[in-house]
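To keep things clear, I will list the structure first and then write my remarks on it.
One chain of protein is taken out of this complex; the other chains stay put.
Moving on to chain A:
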Amino acid sequence: MTSSAHALASVLAVESDSGGGFVSPTIEEFYPPSLAEFSLLGIDFTITRITIISFIATAAILLFMVLATRNPTIVPRKAQWLMESGYSLVRDNLGRDVIGPRYKPFVPFLGALFFFILANNAMSIIPFFQISPMSKFAYPLVLAILVYILYNVVSIKNKGLGGYLKEVAIPSGVPIPFLLLVTPIELLQMFIIRPFTLAVRLFANLFAGHMLLVVFSLGTVYLLGKFDENYSVIFAPFSFLMALFMTFFEVLVIVLQAYVFTVLTATYLNGAVEKAH
């Protein structure tokens, strides 16, 4: 049913086969069996549990946002207040404070990013889902590519292609001999490393978080099953507490990574709209 259950089943299966010790979860956690497959224009599409989870998360947050703002009142109701608080966070703390005076046109995109990531991240601890689509590299990658396109387009629009490249390649205040070293690094960082780290940061956090949760959940189950052997069962509560602790930690990661991804996007956009200095 859940990915943990799948993993548990596989563990039990392995155990029954070899009668050996604890088998830790593998990368296959993130490659659940496909539910539907089809090919379109030569591209293979595979619908898995995780794809469905991402649909559900997106639909849920979308439904919440639409319902919360359906009949807006001057004095907000609970849902409306929650929605407005989230939007204000993006608009004021991420948009206005980070991007600067020309933040207005970017706020909707930042908001969409933030709520999309938040909802999909949250799936990593919601019972019966318990895996976040963001732990599949494809999802953070899509977002990072969009951000990459956006800040490059905005930069070129504001500074011209030449001005933009010059600003990136020749940072002001760097002595000319050092440019030999600095220019390749800056170009690499701006056009390759930046989008890559943006995507990997989000992906790796959710990936690792899920792995930790699975390890300690499976560990608890495994230790409970060792009742008659060498008293390892007494360690089961510790494993369980660790799983609990990691779940709370995961809550922090869910919110923080959504925030970090958005704030970094805002920072890149700030660099794009700011005049060359």
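Here is the rule we go by: contacts are C-beta pairs under 8 Å (C-beta built on N, C-alpha and C of every residue); 3 or more make two chains touch, one makes a residue touch a chain; residues count from 1.
The criterion applied here is as follows: contacts and distances are computed from a predicted model.
Participant: For the chain that is missing from this picture, which UniProt protein name fits: "Sugar ABC transporter substrate-binding protein", "NitT/TauT family transport system permease protein", "ATP synthase subunit b" or "Cytochrome bc1 complex Rieske iron-sulfur subunit"?
Facilitator: Hidden chain, UniProt protein name: "ATP synthase subunit b".
Participant: Taking the entire complex into account, which one of A:103, A:139, A:222 or A:268 touches the absent chain?
Facilitator: Of the candidates A:103, A:139, A:222 or A:268, A:139 is in touch with the missing chain.
Participant: Need a quick check: the contact residues on chain A for the chain that isn't drawn.
Facilitator: 10, 26-28, 30-31, 43-47, 51, 54-55, 58, 61-62, 65-66, 69, 72-74, 76, 80, 83-84, 87, 107-109, 111-112, 115-116, 133, 136-139, 141-143, 146, 200, 203, 207
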